[in-house]
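A short write-up of the structure that comes next.
Only one protein chain is missing; all other protein chains are in place.
Let's look at chain A:
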Amino acid sequence: MKRRTLLGSAAALVAAMAAPAFGQDEKLKIGFIYVGPVGDGGWTYQHDLARQAVEKEFGDKVETTFIESVPEGADAERALTQLALAGNKMIFATSFGFMDATLNVAKKFPDIKFEHATGYKRAENVATYDARFYEGRAVIGTIAGRMTKSNKIGYIGSFPIPEVVQGINSAYIHAKKVNPNVEMKVVWVYSWFDPAKEADAAAALIAEGVDVFMQHTDSTAPLAKAQEAGALGFGQASDMTSFAPSPRISSIVDNWSPYYIKRVGQVLDGTWKSEATWAGIGDGEVVIGDITEAVPAEVKAEAETLRDKIAKGEYHPFTGPLKKQDGSDWLAEGATATDEELSGMNFYVEGITAPMPQ
């Protein structure tokens, strides 16, 4: 080992003197940190599929490693530093809560390119990327509004951050559009991944009379609970087809592969720049999973029409007239929400009775 290092450094020294561009032949090492286990069947699973897609696309030009189940907070900084010290030249941090840790570590390693999912803080070497999940929420909200018999739909939230609030609002607006009597119950579990708590949250919603619910947490536990109680739900982040055709009647799939392949390619050819990317249904980053036969054909057609209109850019899920929960005006007739407004969204729209956590 020692000898190899010695030879390696000697070779590097000689190469550095002979030809400065020698390093180009080396593999690009890429690191990933995940907030959950790769086997969560949801969020982290999808990121890992994209990592595998990168390996497949670039073959021996790249080498990837990942660290799974990294808690958000101080541990994230440690994990990121570890990846940086291990020689990774590009690092993907795949959870909102890794934001500050990513920026701190990026400051110490200016040569490494960082990609942070769903955050809003950027730097010279930190880019952010996100998916317009709310576009998908509009579609499944429509299905939920049509499918509920009790007129009560539920939402299991993780943390009250803009990304999740957008989803709740979008789902409610579109459920209400097709079913004016619909009521929305929201439960926050304050975790991205805690199967037992997610199952308890689903049970609490069902006990409140909810018969169709959506989730913004990472495990399949709520669907298992829905199956037991005869309620309906949607796959989240991943397709979760093992629960199809019912209780999983459709899903929102995060497809990160195109973005990861594009960005890794840019690092390889030297064109990578720090920027913010926010792609949706039209870019193929948010995919609506198969709508099963448990959903009537006309509802399915309605949902698919909405999906296609959003994909073509003909319709924005947040189009006025819309009011905030407290009754104050938000969007005038025909106006659409700007990306800045959406990325700071911290209020419910009018009609949602659940209190917004402070």
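By definition in this document, a contact is a pair of C-beta atoms (placed from the backbone, for glycine too) under 8 Å apart; a residue touches a chain by one contact, two chains touch by 3 or more; residues count from 1.
We adopt the following convention: contacts and distances are computed from a predicted model.
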Query raised in the report: UniProt name of the unshown chain, from "Multiple sugar transport system permease protein", "Acyl carrier protein", "FAD/FMN-containing dehydrogenase" or "Nucleoside ABC transporter membrane protein"?
Result: "Nucleoside ABC transporter membrane protein"
Query raised in the report: In the complete assembly, which of A:39, A:73 or A:87 touches the absent chain?
Result: A:39
Query raised in the report: Just one of A:186, A:264 or A:281 touches the chain that is missing; which is it?
Result: A:186
Query raised in the report: For chain A, which residues lie in contact with the unshown chain of the complex?
Result: 36-37, 39-41, 69, 154, 185-191, 193-197, 199-201, 203-205, 207-208, 210, 219-221, 224-225, 227-228, 242, 353-355, 357
